[in-house]
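One chain of protein is taken out of this complex; the other chains stay put.
In this document, chain identifiers A and B correspond to the written order of the chains, with residue numbering beginning at 1 in each.
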Amino acid sequence: MEKSIFTFIEKCVACKGCEIACAVEHSSDKTLFGALADNPRPRQRVRVEAAGAYSYPARCQHCQEAACIAACPMGAMTRDPDTHAVYVDSHKCVGCWMCVMVCPFGGVSADPVAKKAHKCDRCPERTAVGLDPACVAACPTKAMVFATPEEIAELRRQATAAAAAGIATTPVASSVAAWRTMKGGA
Amino acid sequence: MKPIEIPIVEKSLLAIAKSRDMGTARDRLAAMKPQCGFGELGTCCRTCYMGPCRIDPFGDGPKEGICGLSADAMVARNLLRETVGGTASHVGHARHVLLTVRDALDGKAPYQIKGEAKALTLAKLFGVATEGRAAADVVRDLLNIALQDFGRQDEQPNNWVSKRAPAAEQELWKRLGLMYSNPHNEIEMAMHATSMGNDADPVSMLMRLLKVSLVDGWTGLTLTVDFQDILFGTPEVTVTEAAVGVLEKDSVNIAAHGHNPVLSEKILEWAGKLDAEAVAAGAERINVVGVCCTGNELSMRHGVKLAAHNSQTELILTTGAVDAMVVDIQCIWPQLAQVAKCFDTAFITTDDMVRIPDARHIGFHPEHADESAQEIIRAAIDSFKRRRGKPVDIPQHKTTAVAGLSVESIVDILSKVDAADPLKPVIDNVANGNIHGFAGVVGCSSIKFRDKAMTEEMVKALLKQNVLVVTTGCTAHICGQAGLLTGAATDLYCGDGLKAVLTALGNAAGLGGPLPPVWHMGACVDNSRIVDLLGAVAGRLGVKVGQLPAVGSAPELVQEKAISIGGSFLALGVSCHIAPAPRVLGGPLVTKILTEDLQGITGAIVHVELEAQKAADWMVAHIAEKRAGLGLK
Partner (left out) sequence: MRIVIVGNGPAAVAAAETIRDLDGGCGIVMVSQESVPFYSPCPLAEYVEASVPRAHLFLRPESFYRDLGIETRFGLAATAVDSAARKLTLGSGAAATQLEYDRLLIAAGARAVMPPLPGLADTPGVFALKTLADAEGILARLAQVRRAVVIGSGFIGLEAAQALVRKGVAVTVIEAMGQVLPQMLDAELAALVESRLREHGVDVRTNSAAQAVLGGAAGVAAVKAGGVDIPCELVVCAAGVRPDVAWLAGSGIATAAGVLVDDRMATNLPGIYAAGDIVETNDSLGQRRVIGNWPNAVNGGRIAGLNMMGVERRYRGLDGINVVRIFDLPVSSFGGRDGERSLCRKEGGHMRKLALRNGRIVGGQFYGDVNGTGLYHELMNKGVDVGSFEDELLAPGFGIGRLMPQPPLPLRRAA
């Protein structure tokens, strides 16, 4: 199976580093300062959203049966035959926003400046050379992992086994646990 | 348990904002969420340019900074820098007041010394001769003693802390190396110690934090308040009103916002003198209302009505009825200028340090205080002329509030009960348990807690358990708006013991009813009045302040100043409840020191609790421990 991005929601601290890394990756020279000079500024395709006590880097799920591909009346919303990622061919996109209307995750948005649909493309230039997508690489707590479903299943299995054996894979200090609990409150 | 509702005042103000399609801080907070966990945990360091560094709380990522700084050192360093921010604010305020007094004495600034009584009391304490001397000369001596601290490089103990702080505590501070000399040196040293490649020991930085907090407590708060009282007089009990309903549709409404009475006293003075101009412009009168702590200062000394606490500042502008909002220093949201633009409101900055885009700046310098005050008031009248006849939307809520409870005025009331030993009635009732203890509920108003009425609910829970509450700052506004600053609240909310005491005291003092259960002691700088009160009670009992059945709380922390004030309470041995959590949780050792180990050092700890009832319960339990320590049941 090809790799995709998995999120371990319990590790996200909402630093929004992934948002910045994403925008930079989609800028003309792929540096932070270059990105700031771009006009229009590059926009991130991942958005860290509040999820009660947790937070969640929300982005396109690259669904197997993607509603956005079916909905696109321009043939612009496309699946990459190699990586299986869903991406927008911006030459074909007319900005009709049908994809925005049908994505059940809010994973496609309308770029008001470029007037093109805007979404995660899973960083084809990075993955082509064996790098993780920019958001994954930027995540300081490894809340996102770029891996095959089998690899993820193994990670989850190890975590459960360790928990069952009473070893915490991520020993959380009690003060950090308190922070997480309070994040739900205020 | 009944569900807690959003306070009615915010509810109606938010409805107005919504009806005008205006976003508020609540929307900006929603857009900001989720807020960065590294920031919240304190494990983000931007001190040097190898960074920024972030420490992963879960352990798979980086465990220390690039320079090797530990998570604990990182959070301690960040917290210490917050403390410096708070202390610098108050020390700056103090220095501004001192220089105004100097200019007044030199005849350069049009201010009269109104607090001769305060000057005499302090003179005695500082050994300044008073016999046969003009008040101005006494004040000048005191002023020189105060100013000496700012220039000294002799490492001798600071005059103000060593004369004003209780002796037993000074002993402890000396032992811990916390006594300071020149306040500016401490601020400089703390910034130096926390810059790249200096102090990396979390314990050392926490001790410095206490020291810098002491600078705030004595050279910030106490010094400011002492000289404000000398300049403007010591507050006396007064009755006023609170909440947005104090705005008047047909008057020129001037909202004074900020912290420094040097400006607002002049505004108030000239509002009286220029009233005829307002009437000529078609207004009923000039209505100066108080916002935030400038508001508290004016209410304490003049009974000026309290229009809004800090988190309501942008909201009261949406009424369209504020003709001018004139601001001095601290807690001024830049957003206010933007909201004012949507109305006929003149948003006027006055301090050359506080410049806000799109505000009108009328630089206010004590030497030209009269001219500037007139210019500001005329700007307000002009705004009124433009506004006249347009619809405004003022929610009608307002409540009666008793203010002006300085230590002096409290003693005054109590001496009507026992002239020889004014504190005795209070102490007796603490001993017999009618009064369980004291809570200082102070600090800011935060949109993160407002909609669940954190402060009011916590205060009510304390009253119910017979804890007498004193308050300052924006929490005083909150209590006022909730009707807690009245004798009626005693009947409504207090437990039987407290109710009986306050009723008896009120009657004995000839007030014809109970004292309010929550005592409005002033602005946030007036936290020194709370310390003075505790000091007086402790002195009378012959115990240390830290042994008293007393506790502090900043239930809606926003400002760095609340951190340094909290630090000064901790140094005194007074434990503090706080919400939200200070940004230290990413450092387990620092968290443990603040919440546990500090007990063995100064006798105080920090307790974090976000729920009103639970916070009150902890405070009550903590007081019970202190009572037990004194052998009280």
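Throughout what follows, a contact is a pair of C-beta atoms (placed from the backbone, for glycine too) under 8 Å apart; a residue touches a chain by one contact, two chains touch by 3 or more.
If you're wondering where the values come from, they're calculated on a predicted model, not measured in any experiment.
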Residue among A:Glu49, A:Asp80 or A:Glu151 that touches the chain left out of view: A:Glu49
Contact with the hidden chain (one of A:Ala71, A:Ala137 or A:Ile152): A:Ala71
Hidden partner chain, residues of subunit A it touches: 9-10, 47-56, 58, 67, 70-75, 92, 94-98, 100-110, 112, 115, 168, 171-178, 180-181, 184
Absent-chain interface as seen on subunit B, which is shown: 21, 23, 27, 30-34, 588-589, 591-592
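Note that only the chains that are shown with their structure count from here on.
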Length of the line joining the C-alpha centres of subunit A and subunit B, rounded to whole Å: 44
Residues of subunit A defined as touching subunit B within the complex: 11-16, 48-51, 55, 140-142, 170-176, 178-179, 182-183, 185-186
Interface residues, subunit B side, partner subunit A - complex: 33-41, 44, 54, 56-62, 448-449, 579-581, 584-588, 591-592, 608, 610-611
